[in-house]
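As you look at this complex, bear in mind that one protein chain is not there, while each of the others sits in place.
Then we have subunit A:
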Amino acid sequence: MSDGSTTIGRSATRRSARSAWVPWAYLAPAILLYGAFLLFPLGRAAQYSLFEWDGLGASTFVGLANYAEILQDPRLREAFWHALVLVFFYAVLPLAIGLLLASLLTRAQVRGLGFFRSVIFLPQVIAMVVVAVTWRQIYAPDGPLNGFLRLIGLGALARPWLGDYTFTLPAVGLIGTWVCTGLVTVLLMAGMSRVPRELYEAARLDGSGPAREFFAITLPMVRGEITVALTLTIVAALKTFDLVYVTTSGGPGTSTTVPSYEIYRRAFELGEVGVATAVGVVLTIIVFAINGVVNLIGDRK
């Protein structure tokens, strides 16, 4: 072995030893910030959830009692049930509307599609607090919605939408529908525009109508986009906080309370930190489970 090759060998070793820590140097700021202010507190949540603590004094270890409380406390059970109802309004309804809208739009070449896309997406960028304040005015007893109902002779249906035990939760849910539909539609439009035109031409030669085209071609081809849309909107429904905080504060009574609102209320208003973190842990597990299930179904060909 000549001297030259030894040198090359040594410098190569030195380079690989050096390059072993280079990626970690680049990752360090992100890992430190992300670890300290998201991962670490997430771990702490699991720990807190095993204690009874009012946020000030001494804490007592109570094992899984806080989790048992979630099963026993009717108010908490109700909150999770409301979250499920919101999933219908945030995810199922927008998906149905979005499928219809997107398939109509991709069938015909319509002018102004870009403008339309920007308009229906707009609610996604407006702060939820602004959305909530706006819809509070619309739903007000003497607000535009009731005014419109009276104008078209349906005054009997007018009611204080955010003060009614039966209608408040659907009323809040419909705000979610208003926000989420644009996102779902734009996602589906992107997916449908990738479906090869020839498939539709061939189907039409076979004499298929719009409905068959939709079920035989469009729907299977946008499976991936449907999966993504459902994941995003279901998670948004489960995490609803600002909308409920600003429109109803969980009321009237407990008719619109949701898990995230209960977390806030119990931790910072009632001094039940253990129960609050337990609800947070359960919520996280549900979010991950739904992500997993939806993706599993979406991936199955």
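The criterion applied here is as follows: contacts are C-beta pairs under 8 Å (C-beta built on N, C-alpha and C of every residue); 3 or more make two chains touch, one makes a residue touch a chain; residues count from 1.
Please note the rule applied: contacts and distances are computed from a predicted model.
UniProt records the chain missing from this view under the protein name "Carbohydrate ABC transporter permease", selected from "Carbohydrate ABC transporter permease", "OmpA family protein", "Protocatechuate 3,4-dioxygenase subunit beta" or "Sulfur carrier protein ThiS". Note on the undisplayed chain: of the listed residues A:Phe88, A:Phe116 or A:Phe167, the one touching it is A:Phe116. Annotation for subunit A: contacts to the undisplayed chain at residues 19-20, 22-24, 26-27, 29-31, 33-34, 36-39, 41-42, 44-45, 47-48, 55, 101, 104-105, 107-110, 112, 116-131, 133-138, 144, 178, 182-183, 186-187, 190, 197, 200-201, 224-225, 228, 232, 235, 238-239, 241-242, 245-246, 259-260, 263-264, 267-268, 273, 276-277, 279-281, 283-284, 287-288, 291.
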